[in-house]
Structures are given as C-alpha cells and as structure tokens.
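The next block holds one structure in the form of structure tokens; read it before the comments.
The complex appears here without one of its protein chains, the remainder shown in place.
Which chain is which? They are A, B, C and D, in the order written, and residues in each are numbered from 1.
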Amino acid sequence: MKRVDKTVKMKKISKGGKFFFLAFDQGLEHGPSDFDEKTIDPEYIIDLSTKMRITGIILQKGLAQKYSENFIKNVPLILKLNGKTSMTKTEPFSPQITSVKEAVEMGADAVGYTVYVGSERENEMFEIVGKIEEEARDYKLPLVIWSYPRGHAIKNPKSFESVAYAARVALELGADIAKIHYTGDKNSFNEVIKAAGRCKVITAGGPLEPLEAFFKDAEDIMNAGASGMAVGRNIWQHDDPIKIADKLATIIFDD
Amino acid sequence: MKRVDKTVKMKKISKGGKFFFLAFDQGLEHGPSDFDEKTIDPEYIIDLSTKMRITGIILQKGLAQKYSENFIKNVPLILKLNGKTSMTKTEPFSPQITSVKEAVEMGADAVGYTVYVGSERENEMFEIVGKIEEEARDYKLPLVIWSYPRGHAIKNPKSFESVAYAARVALELGADIAKIHYTGDKNSFNEVIKAAGRCKVITAGGPLEPLEAFFKDAEDIMNAGASGMAVGRNIWQHDDPIKIADKLATIIFDD
Amino acid sequence: MKRVDKTVKMKKISKGGKFFFLAFDQGLEHGPSDFDEKTIDPEYIIDLSTKMRITGIILQKGLAQKYSENFIKNVPLILKLNGKTSMTKTEPFSPQITSVKEAVEMGADAVGYTVYVGSERENEMFEIVGKIEEEARDYKLPLVIWSYPRGHAIKNPKSFESVAYAARVALELGADIAKIHYTGDKNSFNEVIKAAGRCKVITAGGPLEPLEAFFKDAEDIMNAGASGMAVGRNIWQHDDPIKIADKLATIIFDD
Amino acid sequence: MKRVDKTVKMKKISKGGKFFFLAFDQGLEHGPSDFDEKTIDPEYIIDLSTKMRITGIILQKGLAQKYSENFIKNVPLILKLNGKTSMTKTEPFSPQITSVKEAVEMGADAVGYTVYVGSERENEMFEIVGKIEEEARDYKLPLVIWSYPRGHAIKNPKSFESVAYAARVALELGADIAKIHYTGDKNSFNEVIKAAGRCKVITAGGPLEPLEAFFKDAEDIMNAGASGMAVGRNIWQHDDPIKIADKLATIIFDD
Partner (left out) sequence: MKRVDKTVKMKKISKGGKFFFLAFDQGLEHGPSDFDEKTIDPEYIIDLSTKMRITGIILQKGLAQKYSENFIKNVPLILKLNGKTSMTKTEPFSPQITSVKEAVEMGADAVGYTVYVGSERENEMFEIVGKIEEEARDYKLPLVIWSYPRGHAIKNPKSFESVAYAARVALELGADIAKIHYTGDKNSFNEVIKAAGRCKVITAGGPLEPLEAFFKDAEDIMNAGASGMAVGRNIWQHDDPIKIADKLATIIFDD
C-alpha cells in the first residue's frame, strides 16, 4: 500500500485549517461582462490578491502563466483544470484543458475540476476526474472538486437534497476539498457538511450581493462548520476589495 | 502460457470459501437519502465494519483513502472501480473512476465493476471490464462483477432468465465473483448458480426489509448454493447493525 | 520486409489442412437458454471436447481461464476476443473484451473477432480488427474473422451476394480463416470460397437441425471446397455428442 | 528542421516521373460483384500485374500479405490503409485498418488513405490522415490521398469546383500524390492540376467504359498535365488486360 500524504500542500493553502480562496476564473466562465474598466485588466485583480489575507487564488492556466511573476511567490495557486464559456447551452460538461503535470510545472499548490452531478454527461466527467485524482495523488497535490448539480434533470440545484448529494459525491470521488453551493440555511448546511465526511467543504461564490447579507451568509456558513469559502465577484466587484476581503478573512479565520 | 493464481487474495476475502461483504458504496450511487443522523458520518459505518465478522467492505476510492486508517488493517477492501449518481436517468452505463493500479496502491484485496447487461451501452462496459480483468490478472487480484440486467430493453431484471443470463455473463467475462440479484426463489437461484459455473455467486443487497423475511432469504440463498452475500442497508440501517451482521455471518458461514 | 509465418499454429489447429472447431461461446452470445440441465455446466461440454476429434475449441476468456486445466493440454484454443449479449437490439457491433496479448497468455492457438459487415458501425469494427490483425501477426497467431452481414441495411444475410461479400471482406482484412454462413447450396458456396482466395473458409453453426439434414449440409459444405466447420449446438445439444462429433470429423477430415 | 527526402520511394513507384497504378482494392470496396469467374481469384489479377508495365499495385493488407510471394519482388506496392464495404449507406467515412508501420513491414513502397471532403465526418478523416502523414514522413514513404468530394452536402462530386477543391485539399494535407476524379474535360482538369501545386495528380478509375472513350480520356488526362492514372476495372474486366495495360502505359509514359 502506497501512503500519500498531502499535508504539506494542504497546509500551504490554508490557515488554521481554514481556506479562503479568491476566485478569478470568471474571464473564461462568464466572459468580460463580469468586469468593469478596472477589473477588465487581470493585473489589477491579481495584484490586489497579493494584499489580501487569502490562502489561494483560483486561476485558469492562461492567467497563471502570463501573470506568474505578479503573485506566485506570495499567493498559493489553485489551478482550475477545466473551463468553458457560457456562450452555448448544451447539457453541462467540463472539458479538461490543463493536465495535472502542467499545473505542477506552473507552481500550482492544488488543482480543481468541476463535476456537474446529474448531467447527462456526468459519466464523462467522472472518468476525467478519476484520472485527475490519481495523478494529483502522485504529485501529493490537493484536489478541489467543484461539485454542482446541473443539467435538465436537476430541478433545484441549491436544495438541501441536491447540495448534500453533491457534497457526498466529492468525498466519494476522492476530493480533498468540495466546493459547493450554499443551501442558504445554516442548519441544512451543517447536514451537508456531515455528508461530506472527511472531505473539507468550502462554498462557491456567486453574483454580487448586498454587503450585509453577504457577511451574514459568510458567518452562517462558517458557523455551520464549513472549512472556508471561495469568493470572487463579491470581493473584486466592490469599490474597496481589500477591505471586503479583510472582513471576510476575519470571519473565515475567526480571528 | 502464463499461470495466474489468485488464491492468496481469494482466501483473504473469504472464510471457509464463503464471502460476506459489507456494501458501503451507497453514498455515491444513492446519495445521502439512504443515511440518517448516525450513518451520514462514514466513520460510523466504517468503524462498525471492523467489529463485524465480514470478509470485506465495498468502498469507492474516496472513502477508501480518507478512512484508510480506520479499517485497512482489519477489514479486507473490495474497491469499486465504477460509480454514478442516481440523479439522472439515461441508458445505464458505468464510468470507470478508479484504475486497478490505483486500487492496488490503496491496499485493495479485490476490485469490482458493474456491468448493466442489456443496456444500449453494454458494449462500452464490456470493453472497460475487459481491460480491468486483464489488469486485475496482472496483479493477481480477484474481480467482482456486479452483473445487473438493466436498460429500456429489460422488462424484468429479476426474472430467472435475466438473472441467469447475467450470472453467465460474469463467468464468460472472467469474473471470479458474480454479484447478482436474487431471483427470490431458492430453486431457480440454484439453476442460476449452475449457469455461473466456476464463478462464485454472491447476492446483491437492496432496500431495508423486515428482519424475518431478510434472514429467510439469506438462508434460501445460501442453501441454493450461493457463495455469499453483499449486504448494506439491511445491516447499517438497523438499530443494532452488529447483531444483524452476526446473525447473517452465522447463516453465511454456516457455523 | 518482415516475414510472418503462422504455419506452426495453423498446423496445430488443423488436421490434414482441415479445421473442426467446437463452438462454445453461446453462454455469452445467447445466454443459458441454449443449455439444458447437463450443458448448463461448462465443465460438461469442455470435458466432452477432449474426447472429440476436433482441432480446436472456441471460448470466451472466462471459460478459457476458469476451465484451463480441463482442456488446455489436449484441445487447441481459439479465443474469441469479442462478445455481447442478445438482450438488446441495437445496430450490430462487436466490442473487444480480450486483447491478443491476454489471449497469448491464456495459451490461445488462434484468436477470433466478429465483423458485422454492412452494419452502421462496420467502420468501428474494421478499426478494431485492423489492430487485432496487426497484433496477431506479431505473435504469429492465426486470425479467424467471423464475417456476418448484419444490420438494418442487410435484407438477406445468407444470400449468395451477402455471404460472398462477407467472405471477401475477411480475406481483404487479413483473416487466415473466414467463419461465414453457409449459403445453403453447394454450387453457390463454391463461388463464395473462390471469393475468399487464400483465406480458408469454415462455416458457422446455427440452431439444432435434424441429423440427416445436418450431415447432408456438412458433406455439401466440404464438397464445395470449404476448409472446415465450427459447430456447437448441433453437437452438444444432442444426446450423444461424441458420436455426432465423430461422424462430423469423418466428413470434415474425409477419412 | 528535419529534412525528409522521399525521392527513393517516389522513383520506385514511377517511371520518368509518371505513375501507372493497377487498382485492386475493389474486393473490399465493392465486393465480388465486380468480378467474374476469372477475376474472382485474386491470384489471377495479381499474377497479371507482374506482366504489366505498371509502377505499382494498390492492395488492401489481406491481399498484400497472402499473395506477397506472387508480386512483391516485381511490382511496387501501394498499400491502402483504409477500407469499407458498400453494403451500408451512412455519411461517408474511412476507417483506418492498417497502420503505416504495418504497411512498411509488408514491404509497401507508398501508403494511401481516402478523404471524403465535404462529408459530415470530414473532420475525423482529417485527424486520421494527419497522423498517417506524420508517420509516413518518418518512414520516408510517399502518401497518396484519395480525395473525393462526397456526402449529402455534395451535389456534384465531379464538377470542376468540387474536384479542384479536393485536389487542393490533398496538397494542403501533405499528400505526395492526389488521386482524384477526372472532371471529364481537359481544360478544366488542367486548372485542377494547378490547384494541386507540387502535389502530383493522378486520376481514379471507375466502371468499365468503351475502349475508345477510355483511351481518349487517358490521353486528355495526361495532356492536361496529370502525373498518371490508377486503373482497375477498365483493365482487368477486359478480355486481354495485358494489351489494355500496355496501350495505357504507352499513353501515360508517352513512349
């Protein structure tokens, strides 16, 4: 039996066991419509990231390569291996566009892959993530699975049933961290976290929310037992991203 | 000619030639709806397994990795190589998510793969299991084929004709153990077992049944000539799983 | 140029240039409905095979492995590399479930693969058999192509036109032996055999026939110039299989 | 930069820069209906080929292997890597059934592959021929691309526009020789040949034509600037194939 100890990298992308990731893969997933005059320049957000108390930045290979000098020594890199545009609407699928080996060469401290559970193409994504998990183990690299219920068979992707199933799928597939939707409710989310067992749970971000509601959710999420959050637009679409991130860090790290 | 002797591992996962496996792959196949407050925590069931007179536990890679320390020295591991959720209903197919090599690295004593015979995608599963069988032989690892008639062409998946065909398929594909449905009738199941020839036959579990009926079936199954059973919900959904498992062990091992 | 001489194995699976194979792959292709109380046990037929004057037995990997000790020293093994059940009816296709390398490791003296010419998936089977032929040449192993016209475009799979085309396909694809349908008529079958050129032609079996008609066909087939026959049900579904096989051997070997 | 010089093999399959190939892949593409009592035997045509002033014979792997001794020392071999039957009518596609490596082992002096430009599966054929071209360069083996406009989008496969496009496709894909339809007109065909640039152009054969028309076309084709012809049925379906081939050689080699 081969022992695989991912502790070194798990510590690198966390603080006190908690994860706070800046999500910045929207350029591919949503396109420039998410950006304004400042955020359209990747350098702006990437430079900001070095001033935040985050434990990692989520990037696609292009930004990780072209802006490496701006962040690589200061911010751990969670490299997302899959991506697609939002231009077309077919049954959800996540093509792999970066190999684990390539991620390692870019200095990644963890890799991520999105599984759309319940999609008609779920089986293809399971095959892909199966190989990614195996390769990540060889490199002792944490695996983050974005586990989202989606596809025409999914009526309510954020219901307790859907989210709890998605969390469990991440555990069963070998994820170290499950990035899932928040159910919107502290109690049900606590159950979701139990379903994920020893797989750490962090919440995925979403579109811009009013500040008060956003921080309230963050507190509930962490109180429900989550291990952290991945946030993008709710940070960098604000006027003072550093301040928002700082407040969020206080909630996540509970300091 | 290359001789492949799987005796060492076959002995490890049996007792007196009989197999008693605790099935615990439902977290992926069915989702958390199978669990209650206790069973939602994988550790609860996995720890229980070390106190049962079972000859193996069936797990997906995620649990096998994350809970290895809890069971690996005490309970043989049957690693299931395929998995899917029950969220979508397309023609049945089993994506492979774990390689035989990876299973070996996790300390598996046997590997399992599900074939949905009669599915329109049967041919793809046959190709996959063909390679798994070859690789398992190289590692001298027993192969368990879950052989279930399923798909829109299958009218009655538990009829004698369906089950007997499924059993024979497992033999022809090189399985060491066929995990199949019980026909519900001792006599017909004895014929099913003959159709499987030198491939050992064990029955698959199912949803919770009344205790009396469950044990009656277990006795009939073993009397019909089966080599064992794989049981999940009928054990760990009960209040006293250890007691149920003990009674079942008595039936299976005939002691 | 690399010379590939398959003479050693071709001699092993023939007698006086004639082939007489016992077909026993029905357990996968048709299921247990082909069997009765005796034949349901693979050992019964396999043991019988050692007492027949046959030049080979056709088996799937499962039987070849599990019953190796019963026949491997006495009966040459023609290992069938593909297989499917008859449970579903889609456009015909032959998934490969055993590699040539694995066949060699099992002690095979020849390998077989089924091509459904005229199927919409013909192109996939041609790609597969192309690689099998190449690998079989490397191992100097004869290749038997089951060449059957089938699919919704095929009106009459046993017409002279269909069978002659199928025979030629086997030759063009590099088969050493073409296993094809009998046209039912000595004269037309003689033309079929010419179309196959230096590829040996043997006939495929079929469901149980009255003895007289069966032997009459066998004589016509051999008189038409065939190199042999592969027979299954017409032998082992009879009360006295040894006797039938003996009579057939007399016809095939012309002794 | 790696220099690849295919001169040796290009000279071997030509005479004075002109190509005259005997096409004999019809057994697979059309089936035995192209043959009569004599031509049904591959040996007849292959033996004839050794007596013709041709610069190559086009064969599938099966005939190349089984009849090697009959021609390999006297007639250069153009091995066709793809093939299909005419039994089914789906959107045209060319499965590869022989590898370049295998062709080399059979003593091939050039390899051929068919691209159906305009087919809905054009993209798959382009991927396949891309790899074949790369491998053929490694072996310094000329690549002949059969470039035929075909598929439900193609209204007139022999129009100037279609044929000129097909010729250019062969050049762009890296063919050394484009085997294309004759437009039926010397002037337009001269334009087609220009579109192919430094890729040599030879014409594909077709069904039997009256002798006078056939030779007139041959003269026009060569006068238009073609580098040769590949002819099958118009030679071996005649009573005196040697005589026809001789006359054609005179036209092609202009001697």
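Simple rule for what comes next: a contact is a pair of C-beta atoms (placed from the backbone, for glycine too) under 8 Å apart; a residue touches a chain by one contact, two chains touch by 3 or more.
Not measured: the values here are computed from a predicted model.
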(message) One chain is left out of this view; which of A:Gly62, A:Gly206 or A:Gly225 touches it in the full complex?
(response) A:Gly62
(request) Using the definition of touch stated at the top, determine which of D:Gly56, D:Gly83 or D:Gly118 touches the missing chain. (result) D:Gly118
(request) Specify the residue from the set A:Ile72, A:Ala153 or A:Leu208 that touches the hidden chain. (result) A:Ile72
(request) Tell me where the left-out chain touches subunit A, residue by residue. (result) 25, 27-28, 31-33, 35, 40-43, 60-63, 65-68, 72, 83-85, 87-90, 93-99, 102, 105-107
(message) Need a quick check: the contact residues on subunit D for the chain that isn't drawn.
(response) 1-2, 4, 117-120, 122-124, 126-127, 129-131, 133-134, 137, 149, 151, 153-154, 161, 164-165, 168-175, 191, 194-195, 197-199
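In this text, only the chains that are shown with their structure count from here on.
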(message) So the centre of each chain is just the mean of its C-alpha atoms; given that, what is the distance between subunit A and subunit D in Å?
(response) 55
(message) Two or more other chains touching the same residue: where does that happen in subunit B?
(response) none
(request) Quick one: label the inter-chain contact graph as line, ring, star, complete or other. (result) line
(message) Let me make sure I understand the interfaces: which chain pairs count as touching?
(response) A-B, B-C, C-D
